[in-house]
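For this view, one protein chain was removed and the others were kept in their places.
As written, the chain order gives the labels A, B and C, with residue 1 at the start of each chain.
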Amino acid sequence: MMRGVLNYGFPLILAGLVVLFGVLSPSFLGLANAMGILHAMVPIVVVATGMALVVMLGKLDISVGAIGFAGMSMAAMLIDGAGWSPLAASAAALGVGAALGALNGFVVVVLRVNPLIATLGTMIAFRGLALQITDSRVMVLPDAMRNFGNWTIGPVFFDVLLAGAILLAVHLVHRETPFGRTITAIGNDEAAARRIGLPVGRTVFACFVISGVLGALGGVLGAAQVGAVTTFLGKGMEFTAVAVVVVGGISLFGGRGSVFWGVLLGALTFEIIRAGLNHVGANPYFYQLIGGGIIFVAMYAAALKARETRLQD
Amino acid sequence: MNYSITALAAAAVLAAQGALANDITVGLSWNSKTQPLEAAWEDYMKAEAERQGAAAGVTITWVINVADADPSRQASNIEDLITQGVNVIVARAEDAGAIGASIRAANAAGIPFVTFDRASGTVAPTAHVGGDSYDQALTTATAFADLMKEQGIEGKCIELQGALTDVNAINRSKGWTEVDAARPEISTLVQVPTEWNPELFRSGMANALRAHPEANCAFIASDFAITAVQSALEEVDRWAPAGDARHFWLATQDLLPGAVPLMEGGYIDVSTTYDAFKHSEELVRVVIALSKGEDPMCGPDGCLAKGRVVTPATIATIENLWSKTYK
Amino acid sequence: MISPAPDRSAAAAAIVQPGLQTLIRVAVFAAVLIGIWWLSPVFFRPSNLINVLVQASMLAILALGMTVVMIGGGIDLSLPANMALSGIFGSMAMSATGSVGLGCAAMLVTGACIGALNGAAVAYLRMIPFVVTLAMMTMAGGLSVWITNSTSISNQPEPFFTLFLSRPLGVPMAVLIMLTAGLVVQAILGLTRFGWQVYAVGTNPAASRISRVPVARVLFQTYALAGLLAGLAAIVVTARLGSASANVGNDSVILDVVTACVIGGVSIYGGVGRPMAALAGAVFVLVLGNVLNLMGVSFFIGLMLKGAIIIGLVALDGARGRSA
Partner (left out) sequence: MTVPPPVLTMTGLRKAYGTVQAVSDGRLTARAGEVMALLGANGAGKSTMMNLLGGLVSPDAGQIGIAGQAVSFAGPTDAIRAGIAFVQQELSVFGSMTVAENVFAGAFPTRAGRIDRAAMQSQARALLAQLGATIDVGRPVDGLSTGDRQMVEIARALRARPRILIFDEPTSSLSGREKALLHTAIRDLKAQGVAIIYISHFISDVFDICDRITVMRNGETVAERLASQTDQAEVVRLMLGEIGAAGRIVPDDAVPGPVALRVVGLTAPPRIREASFDLHRGEILGIWGLLGAGRTELVRGLLGLDGPVAGRIELHGPNGLAPVPPRDLRAVTAFVTEDRRGEGLLLPFSVSDNIALPNLDALSQGGVVQRGRVRELALRLIRTLSIKVSGPAQRVGTLSGGNQQKVVLAKWLAGAPTILILDEPTRGLDLAAKDDILRLAVDLAGQGVAVLLISSELEELMRVSHRYLIVRERCVAGTLPGHATEAELIAALSAPVAVQVPA
């Protein structure tokens, strides 16, 4: 029964919020607004998708925001300075993401540094790197890139489809492939996974690389939407991503939860609140407070849940 | 991070040279360097120091440090400038309140303190030099209201505010709101604060547009990330140059490099420049005056360099507009 | 079946590891000092050294709090946000009542309460410290921003400043507070029953429980104490800046705090660390910054170096962490 509440609590809260904002501001319930909310969700959804895989391992990667910033800064420099095409530059950004993710993986798997501290360290380092190469300036991106970032097919934004596809793909990889199941196994019990000879090290490393790539992609899509790279890019995104994952009911102890529903519900919760407060013209200083509150509730629920399953085992 | 050692090293150098009466060291403390604007200011200051310095027979040495948007770090940086014993301190405050402590410290050490661009909310500095952000908003808003009147349009506007920790953001909102109250041609539908974060410029504008489809104009507290607004407008197909029926009337502040081509293209209707060049010119004048122990003759709100109103009509002809030339 | 193999490595780790680390730390520190001396002898002027200490005071006091939590085997990311909020509440109380004492008390109490909330969540609800304090960071930050509309409060009564900006015996109050706090925390951890229990819990909770250590209560208290120190830091920083605002708790601060602790030899795996060393670590973080600037290295490269230092030292610490 408690279980049920924990599992369906957030969808319920979500529905409640939608109704509330809808009543306060009818325009909130329009299709356009729904699309707008999905559009605004894109960067965080992509980043949180990578985070979700790492959390499924029972680990965390809080360097994703910095990776996004670093990757996109690199891309902007290539476009600005070397005159690369946005597409090529974006590809390069993903490359940077993969490299930095691999560095995280190396530190965690080979140097066996606690993932929190490892990625805390790389988070500082990567942000420093990005600020260094951009000299922390605002860089305006070519229209082509911004048009891509806001390109719609019918009522739907293309990047929403892209993010959706990625989310679904990662979800399927996690559910339907040996690699994905190994992730869950490690999240359940890393020691046992080693005992029965699962490729723990390789899997963990791969997850950090994926998380890096998606972090960079999140940065690219975010920058494409606003058509500029500023130092705000990816700032605090790591924490939002963790929050999204937790709120989405993916256990921080690892191994439990659904990538697709977790990330989707989590991201919706936060974006609906932001957009709703915008619509009703509420005091925006309120956001952060509400955000923190939601994380706390979600975590408490997660802790109870985890204890329940612990008792069952 | 603070620069105490840099400062001390410089001090040592000066000592070695045996500082002459007409050699002055100016400590410049940036709160952060995240926009081309700061770079422009710095370069113009140095250039002006050469020019005016030569005229006044003064050689100016700069000691510059950056606080990365951390008030306590800026306090540290300024303390270092004081321990070094620079002749004048110039600071762009990160926090309108926190800068007071540094001003107090400088006063105690008998070093003249000039707040640049962002005024102190607490202790009064020796002098304040900056753009007149309030006047900036007034001129833009008035020009915009005139435009609406001439076009015979009733302007229903969205106001995108800056970060409310920033005196300029507050002044601009104040200026706009006053004109809005005084002129029937324009009215504000909703105020959206952005913390100067482009993502919020875009999503905030987009949400406001959906909440108020009748909106036809916007006042934007700074156009450093104007492309974010462009995205939001394109989303509802309102991004078109003046003359086009879909045109969405835009009044912006600063006319920063990113905005120049857009005004040239007729997307931005009115803006008031944020004149890095004039600020720097004025600052150097004040610094030299202070170093000679003269009164810089500032107004009640400080020595303010007013911005110039620019429209698509005038942008081609306006002179030494830094954002046109600066990259 | 007993196999001595792990025994040996464990013993080895226990003995060799700290030695090795201390060696490396000392080496780095010496290198930096020589660097400074070479680049700018004037650095060692008493006036400047004092100045560096003043600048380090806030960071150092936060690092003391983090040390207590880390030795107990946890981590508290909410310390800077906690400091900002405490400073704001205290300043409001002060400007409302005009009473300096009340204001300072308010700061300390606020800090301790927020710490206690963290502690309760970690110790009694068994939530993950990292995430609990992360959420607390967001909430405290949000609260500060909300109640102040992110404007700064700078109408503290003048006596507040005259008291905390005074220089008894030529030593700035901030430095005195920092050193006193350091010695007190050192004493608490080194001399009191609570302190011994903190080290025990951080080293091996299971064994501590068997040895009648009230594990949950001890954990709770470490977070509460850390919160109290955040309140103390709030007093120092508010006096120094002449204002309290949400953005003194800016993200880069927590990273400096962790760096200071790790440099000071506090183990993120718990059970190891000395408050005064962490305090030295905090000073080192500032000095390091100076050196980098002096060598014309940009602030941003400084960030990269800081990240590398954290990872490097923790990796060294790793063997211990795993054998424990």
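Everything that follows uses one rule, which is that a residue touches a chain if its C-beta (ideal position, glycine included) is under 8 Å from a C-beta of that chain, and two chains touch if they have at least 3 such contacts.
For clarity, every value in this text was computed on a predicted model and none was experimentally measured.
Student: Name every displayed chain that the left-out chain is in contact with.
Tutor: Taking every chain of the complex into account, the missing one touches A, C.
Student: Looking at C:T22, C:S47, C:N149 or C:T192, which makes contact with the chain not pictured?
Tutor: C:T192
Student: I need the residue numbers on subunit C that touch the omitted chain, in ascending order.
Tutor: Interface with the chain not displayed, on the subunit C side: 1-5, 7-8, 10-11, 14-15, 191-197, 199-200, 203-204, 206-213, 271-272, 324.
Student: Since one chain has been left out of the picture, which residues of subunit A touch it in the full complex?
Tutor: Given the touch definition above, subunit A has residues 172, 176-178, 181-182, 184-185, 187-189, 192-193, 195-198, 255-256, 309, 312-313 touching the missing chain.
Quick note on the criterion: only the chains that are shown with their structure count from here on.
Student: Where the contacts of subunit A and subunit C overlap, which chains show up?
Tutor: Chains that touch both subunit A and subunit C, as defined above, are B.
Student: Based only on mean CA positions, could you tell me how far subunit A sits from subunit C in angstrom?
Tutor: Going by mean C-alpha positions, subunit A sits 29 Å from subunit C.
Student: If you look at subunit A, which of its residues touch at least two other chains?
Tutor: 136
Student: Any chance you could list the residues of subunit B touching two or more other chains?
Tutor: Expected reply: no residues.
Student: Could you please specify the touching residues of subunit C with respect to subunit B in the complex?
Tutor: Interface residues on subunit C, with respect to subunit B: 36, 39-40, 42-43, 45, 47-48, 51-52, 54-55, 58, 149-154, 237, 240-245, 247-248, 250, 252-253, 286, 289-294, 299, 302.
Student: Quick one: which bits of subunit B touch subunit C in the complex? Just the residue numbers, please.
Tutor: Contacts found on subunit B: 1-6, 8-9, 11-12, 65-66, 68-72, 75-76, 79-80, 83, 94-98, 100-101, 104, 121-123, 163-165.
Student: Could you pull out which subunit A residues touch subunit B in their complex?
Tutor: 25, 27-28, 30, 32-33, 36, 39-40, 135-138, 140-141, 146-147, 149-150, 152, 222, 225-228, 230-232, 274-275, 278-279, 281, 284
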